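Input: one structure, supplied below.
Excluded from the complex is one protein chain; the other protein chains are retained at their positions.
For clarity, chains are labelled A and B in written order, and residue numbers in each chain start from 1.
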Amino acid sequence: MNAIQIKMREVAGQLLSLGEVDRVIGWEKGRFAHQSPPAFITDETKVERLIWDEYCLTGTAKYLLDDPYRAGKTGLFARGCDARAINRLIQDGQVKRENIVIIGICCTGMSDSVSRQMAAKCCDCTHPTPVVYDLMIGEPVKPVAKPERFKAVAELEQKAAQEKSEYWTRQFAKCIRCYACRNICPACNCRECFADQYRVGWLGKQHHTAENQVFGLTRAYHIADRCIECGECARVCPVGIPLMELNRKLIKDIQQLFGDYHAGVDSETAPPLGRYSLDDMEEFM
Amino acid sequence: MALMTEANWEPKVLAFCCNWCSYSGADLVGLNRMKYPENVRIVRVPCSARVNPQFIIRAFQRGADGVLVAGCHPGDCHYSTGNYYTRRRFLVMKRLLEFIGIESQRFQARWISGAEAVKFRDTVTKLCEDIKALGPQRKLRDQK
Partner (left out) sequence: MHILAKANLIEAIERLVKEFKVLVPMQYDGVSRFSVWGSHGMQAFNASNTLLPPKDSLFPRTETLYAYQVANQEITGVTVRDQAEHQIIFGIRPCDMQSIHCLDDVFLTKGYADSYYHSKREKLLTVCIGCTKSEPTCFCESMGINPAGHSGADIQMNDLGSGYRVVAQSQSGQEIVEKWKDLLSQGQEEVVAASCTLKVDMNGVPEMLATLFEHSLWQEVSRKCIGCGTCTYLCPTCHCFDMDIQNQGNQGTRFRCWDSCMFSDYSRMAGGHDPRPSKSERLRNRFLHKLQFFSERYGKSLCVGCGRCLIKCPVHVDITLLIDQVRKEAAHV
């Protein structure tokens, strides 16, 4: 059994038995070897369910929104991406830091459940070590810049308008409007999504390419400066739409236009589209 | 409003104009007996920062061939800072639209004051000409 898993169970058991938290969120084994879905443990005798292996892909932080007014504290196992997600939720006023005990895990990357190679979202990870934590398991590693994660975006930018349009039309033609991308996303924390307010007319319920595009683009723009690059949207998409390419395009432009910004690395610096500078680039004169 | 056929196609251009500057600028075009293309439909908004970027996507989907967002010059916003946010938002939005294959001429943002009738006229005239040259926008359209 791996050292992280032993430590996880130990820490969870302690926190629960001391009453510091009344539940922990980690991962457990699913039916198949390549499935490690999230686990919710409230009983210290059940900590043996917790596991740590290369398929712990699902983010844990978004689950904090399920019952925002619950009384007890939650012990949350958090990898680098989960820690940024927690900052995201704190900054967006969704959760209170004092209600969470963050058990950081220094993550070395997960495997894709189909290809068994390192998962795409982990290949592009810049902060494998949690940026915020109360307890830490494992040896921290420094953040890596990974400018190569913008490569696909840069290549697509070079293409002709027609080609770009055909590419995205083909992608959104596949969309089945399951909203898994939205529901898994820690930046998608609106109490009611515009996509659910269809009587208002933001978005039609029709399943066709045009409406799918309106949904996808609006969602991408809405999280533009708040995306923490966890890559969960692209991972959960059942039809494989490269949603991170849209997010990365926005992140890349925002960095070029308004300076270096990494969402969720801290919970203080306001997202770039929520502030301004008098010296911003002028293109509209 | 009959459906336009390919042969008699005329561009539809949607212009979001801020109430305090650009809308007055457009008004002044008429007061000065100048003309601007009939292809432009103006939507008056309290501030250019009121323009939700989704409005642009939705306009293209529902049949606009071009979209203009016009607001007060930086420093002149009726609400002091609205157009600074507009500037950030649409710098990013413009690039996103290009990324998904919308020609850059189809979406524009401009600062047009209440006194700049000529600038309004010239901006929309140029916009309509550019879009006429490009042809109908079908990429985000409902009916292709």
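Here is the rule we go by: a contact is a pair of C-beta atoms (placed from the backbone, for glycine too) under 8 Å apart; a residue touches a chain by one contact, two chains touch by 3 or more.
Note that this is a predicted model, so its numbers are computed, not measured.
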Report summary line: Only one of A:47, A:187 or A:236 touches the unshown chain, namely A:236
Query - Residue of A:9, A:62 or A:252 touching the missing chain in the full complex - result: A:62
Query raised in the report: At which residues does subunit A meet the chain that is not included here?
Result: 30-32, 35, 37-40, 58, 62-63, 66, 170-171, 174, 176-180, 182-184, 192, 196, 198, 204-208, 235-236, 238-240
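The rule is short, and it goes like this: only the chains that are shown with their structure count from here on.
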Query raised in the report: Per the centroid of Cα atoms for each chain, what is the distance between subunit A and subunit B, given in Å?
Result: 35
Query raised in the report: In their shared complex, at which residues does subunit B touch subunit A?
Result: 53-54, 57-58, 61, 74, 81, 84-85, 87-96, 98-103, 108-111, 139-142, 144
**Report entry** Residues of subunit A touching subunit B in the complex
**Finding:** 153, 156-157, 161-169, 194, 202, 208, 210-211, 213-214, 217-218, 220-221, 224, 246, 249-250, 253-254, 257-258, 272-273, 276-278, 280-285
